[in-house]
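Once you've had a glance at the structure underneath, I'll fire off some questions.
One chain of protein is taken out of this complex; the other chains stay put.
Up next, subunit A:
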Amino acid sequence: MRIINRTLSRPTAILLGAIPFALLIGIYAIASHLRRADNPADKLLPSLGRMADAMWRMGFEADKRSGDYLLWIDTTDSLSRLAVGIAISTLLAICLGISIGFIPHIRRGFAPFVATISLIPPITILPILFIIFGLGETSKVMLITLGTAPVMIRSVAQAVMDIPRELIIKAETLGASTWQMITRLVLPQILPKLITAIRLGLVPAWIFLISAEAIASTSGLGYRIFLVRRYLAMDVILPYVIWITLLAFVIDRLLLKTSLKAFPWNHLAGESL
């Protein structure tokens, strides 16, 4: 049978999915072992055991100086910044995206502006934000919002414009007002695409979050990584990177599951990634 026509059992699929991860860990363990055999004090590729010790210290032993459990403080601080930033972007994407996509006057008025704003490299705005909003939470949230909102607005507006004209005409012949069409036709139709936009927006959002924390912050996952970098503490940095990746992965999966559960009509045809 041709390979494209073969279906996989679930255990086989999981096994195949695990192979690249196992390979990566294996290669790392060997490389780490070789380096430490050469120089027992090597800091660049710490053993898996040392990384586990370091993470245990960060997560379950109070910090000597502040008495905090650093991993959890860092995680909640970073996640709340991310959540507020993405929430504002989402709200903007819904309001502006639908207005731009649905109402010609607003489209003519705002679309060129949003298109221009979305081309500004957000990181170049960071100094301006620090000057205007200070080094506190506002400027970090603003960076995430500025970095993600324009693209999300544009993809929602495009999703609105991609709604078949026939459906809008049909709604009109059923007596719908513009507002009713927004609430009963446009919004439900774009919600699945909004979730996709959030999932895609989270990728740059993490970059801006870590950048802002690295430059000016006193807590957060990005702050910690850049702080311990001074001591070449790879045993903290590497697990932190894995932890951030895990968080990003879990959030992405949760959003996908939400979409599958809430909008079954959107996922009736084909597989979703």
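Basically, a residue touches a chain if its C-beta (ideal position, glycine included) is under 8 Å from a C-beta of that chain, and two chains touch if they have at least 3 such contacts; residues count from 1.
Quick note on the criterion: contacts and distances are computed from a predicted model.
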Per UniProt record, missing subunit out of "YeeE/YedE family protein", "Anti-sigma factor antagonist", "Lauroyl acyltransferase" or "DMSO/TMAO reductase YedYZ molybdopterin-dependent catalytic subunit" is "Lauroyl acyltransferase"
Among listed residues A:12, A:80, A:177 or A:245, the absent chain is touched only by A:177
In the full complex, subunit A touches the hidden chain through residues 164, 166-167, 169-177, 179-180, 183-185, 188-189, 263-266, 268-269
